[in-house]
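Note that one protein chain is taken out, while the other chains of the complex remain in position.
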Amino acid sequence: MSTRYLLLDVAPLGGEATDVLLADGVIAVIGEDAQAQAGDDATVLDCHGLVLLPGLVDLHTHLREPGREDAETIRSGTRAAALGGFTAVHAMANTTPTQDTAGVVEQVWRLGREAGWVDVHPVGAVTVGLEGERLAELGAMAESQAQVRVFSDDGKCVHDPVVMRRALEYVKAFDGVVAQHAQEPRLTEGAQMHEGVVSAELGLAGWPAVAEEAIIARDVLLAEHVGSRLHVCHLSTAGSVEIIRWAKSRGIDVTAEVTPHHLILTDELARGYDPVYKVNPPLRTQRDVEAVRAGLEDGTIDIVATDHAPHTREDKDCEWAAAAFGMTGLETALSVVQETMVDTGRMTWADVARVLSTAPARIGRVSDHGRPIAVGEPANLVLVDPAARRTVEPEQQATKSVNSPFRGRDLSGCVIATFLRGRATVLDGSPCDESVVVSR
Amino acid sequence: MRHLLSTADLDVAEAVRILDTAGQMAATQAREIKKLPTLRGRTVVNLFFEDSTRTRISFETAAKRLSADVINFSAKGSSVSKGESLKDTALTLQAMGADAVVIRHHASGAPHTLAHGGWTTGSVVNAGDGTHQHPTQALLDAYTLRRHLVGDGGRADVSGRDLTGLRVAIVGDVLHSRVARSNVQLLHTLGAEVTLVAPPTLVPVGVEAWPARVSYHLDEAIADDKPDAIMMLRVQRERMSSAGGGFFPSPLEYTRGYGLDARRLASLPEHAIVLHPGPMNRGLEISADAADSSRAVIVEQVANGVAVRMAVLYLLLAGGDAPTSSQPGTTNETKVDA
Partner (left out) sequence: MSTGMSASTDGRSDGQSHGTSDDANVVLGAPEIGRALTRIAHEILERNKGGSDVVLLGIPTRGLPLARRLAARLVAVEAGLEVDGLVGSLDVTMYRDDLAHHPTRTIGATDIPGSGIDDKVVVLVDDVLFSGRTIRAALDAISDLGRPRAVQLAALVDRGHRELPIRADFVGKNLPTALYERVRVLLDETDGRDAVLIEGGAR
C-alpha cells in the first residue's frame, strides 16, 4: 500500500504557494488539481508557511559503521540525516575496516538500504587503508552494487602528488571524482587548532591556513593538467576561496564544499579548551567565515556538506590534545545555512536547494536526488518551517553522539517532514515509526 | 581567586596581592621555625603528568610549610597517557577530598579542563601545561624582579608596588615556552615593558597580538632597550633536528646569536639582573660566566618560588565563603583585613 500525501498551501523553493500531491513515489500533481486527484485515503498536510525543497543530499557524512558503532551506526546516523531533511548521504570511507574494497562498500550500501531512512552512497577510499600510498581498487568499487562515484581519503590528505595525479586520472574511466581533504601533513604535525592569534595565546600547535591552501592550489593545477574533475572537501579559509575562484575562472573542473560550522563558528571558541570545538579543518577566524559565506553566495563554493563526525563521550570528555577531531551536524545543517545565508538575505531557498541538494547530487552522480520539484520527479522532498526557532539539545538528537557545537544555541528553521520516494521518514518533526520506514 | 590557571586571569590588584603575600611568606621562611599552621587539615595533591622534580618539590615544600597534607600523584607513564585518565584521576582525587590540585600536564589547557570539567570541586593550580602557561613561574619571576629592581634595590618595603617602567627582555624559544607566555601577560599587567628576542622560527604566528615587542637580534635588543632584566629561556637541543622541527641550524649558531655570554652580560646596564627558569643548558642559551655571575639571581628564583607558591596556596585555600548568618561568638573580634 503506498501512502499518498497532499501538501496544501506549500511554497516550492520558497516561491508561490500551491498544492502538491505525492503518489506512487513521485510528485503526481502540482497545483489546483492536486486536491481533486488526492482521493479519500491521502494524508493531508496543512503546509501554510512551509517551504518545500528537494530532499537534501550530504556529500560528506561519517556514519562510523563498520568499526565505531559506539559513536554512530548506519541506522542511527541515517535517522539523524532524515530528521535533518536529507534523503541521501555519502558515507565517508574512514571506517574500520576501511571502505577500500567492493566488499566493504557493498556492506555499507546494504546496511543503508536496510535502515531505510535515506539512500546511503558509500564513498570509496582513494588509497588502501587511507595510507596515501597505493590506489585502492577504485574500479571494483565503482562497478559494485554500491556504484561508488566519490572517492576520498577524508581525515587524511592524498598528499603524494603522484598518487593524487593517478587517482584523478583513474576515476575518469567511470566518471568518478576525488574529494580531497586538503591538509599538507608536514605543515600540520601535531596541529590542534587554527594557527593565529588564539593558538599563540593558548599554546596549542597551529594548523596554518597555508597547509590547506597549498594542497588545493596543487590539486587544481593537477586536475587541469590531467583534465579531471576535483572536489575539495570542507574548504575553510579565505585563501582557499580565492584559489577556487581563480581555478574556476580558468575553467578547471573543480567543485568545493563548506561545512555549516565553518559558516558560523570561529577559533575564538577554543579559548575554553572545550574539545567539542576541535575539528579538522579547524575553526578559522571571522575573516575566513566572511570569506566562505561570500564564496557560497557567489557560487565559488558549490555546496554545503555536513562533515557530520560523531564521537563518543570519552573521545571528547578529556583535555583538548587528547580529544578526537569532529562535530555532529546532520540535524543542524539546514538551520545553520538558513541562519547564515537566508535570514541574512544572501541566498534564496532556491539557492539552498542548489547547495544542499542539486549540486551535491550532481557532484556525487546521484541521479534520483536533487531533482526539480516537478510532476513525475521522484518524491524525495523536505518540508521546512523557516519561521520556527528551536534550541539545540544534543541528547535529544537522533545521532548517537552528543558532540554538537550548537548545544544550547537557538537556531532558525525546523524540518517538518522528509519524504523518500514518496514515503514519509519524518512527519511533524519526528521520525516515522521504524517499521513503516523500513517496509518497502 | 578560585583557581590559578593563567596569568591572563589576574588583574593588577590580584597580582600585587599575590606578590605582597609572598613577601610575608618569605619573611616567615627566614625564621628558625618555618612551619605555619595556616592550612592544617587541608589536602593538596600534586598531580604531575610530566616529570618536573623541581616544580613538584617547590609546591610540596610550600604546602608543607603551611601544614597542608600533601599527596604526590605521579601520573606519568603510558597507562595514563590518554585523556580519559585525566577525568578518572580527577574523580579519584575528588573522592580523596583534595582541596587543591596542583597539576603539571603535557597538554595545553589540561588544568582548564580539570577546573571546568565538573570533575573536582577543589582549587586547581596550573603548574605548567604544555606550551600554554606556568603562572607560578611568572609570579616568582615578577617577585624576584620587584625585590631587586623596585624601591631601593631590595632594602625598601616594596609591598603594594607593581613593575611600572621596568624593561624586561625574554630571550629564546618563545614558541614552545609556557614561561614566556605567562611572563608576557603578567609583566604587562604589572606595567613592565617586555621585549621578546628569538630567531623568527621560534616566535609564534599570532605574536602580534601580544603586549610585547619582538626582536630577532639580541645584541640590538640589549643596545636599544637597555633592559633592567634579561630572562633566558631553556632551549631544547632536539629542536634543531629535522624531526624536532628544524628550528635552527646548529646549537653553535644559536649560541652565537642568542646565548648570554660574558660579552653580552657586560653590555647590559650595570644594575640589570639575569633570570632563568631552569634547568639551564649551560653553554647553549647561557654561558657558565653568565650563569654564575653576581648578576644572576637564578638560585634566588628557586627560593622565591616557595614563597610565591605558599602565597598562592594561602590565597586559594585559606579563606572560605563569607558566612551568611554569623554566629557572634565565632566571627566577632575579627580584624577586617589587617
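Which chain is which? They are A and B, in the order written, and residues in each are numbered from 1.
Here is the rule we go by: contacts are C-beta pairs under 8 Å (C-beta built on N, C-alpha and C of every residue); 3 or more make two chains touch, one makes a residue touch a chain.
From a predicted model like this one, the values you see are computed outputs, not experimental measurements.
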Displayed chains contacting the withheld chain: B
Option from B:E14, B:D219, B:D261 or B:D289 whose C-beta touches the chain left out: B:E14
Per the touch definition above, residue among B:A27, B:A223 or B:V299 touching the missing chain: B:A27
Residue ranges of chain B at the interface with the undisplayed chain: 1, 13-14, 16-17, 20-21, 24-25, 27-28, 31, 33, 35-38, 66, 160, 314-315, 318-323, 326, 328-338
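Everything that follows uses one rule, which is that only the chains that are shown with their structure count from here on.
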Chain A and chain B, separation of their C-alpha mean positions in angstrom: 46
In the complex, chain A residues that touch chain B: 192, 195-206, 208, 272-273, 314, 317-323
Chain A-touching residues of chain B, taken from the complex the two chains share: 8, 82-84, 86-87, 105-110, 112-113, 116-117, 129-133, 178, 181, 204-210
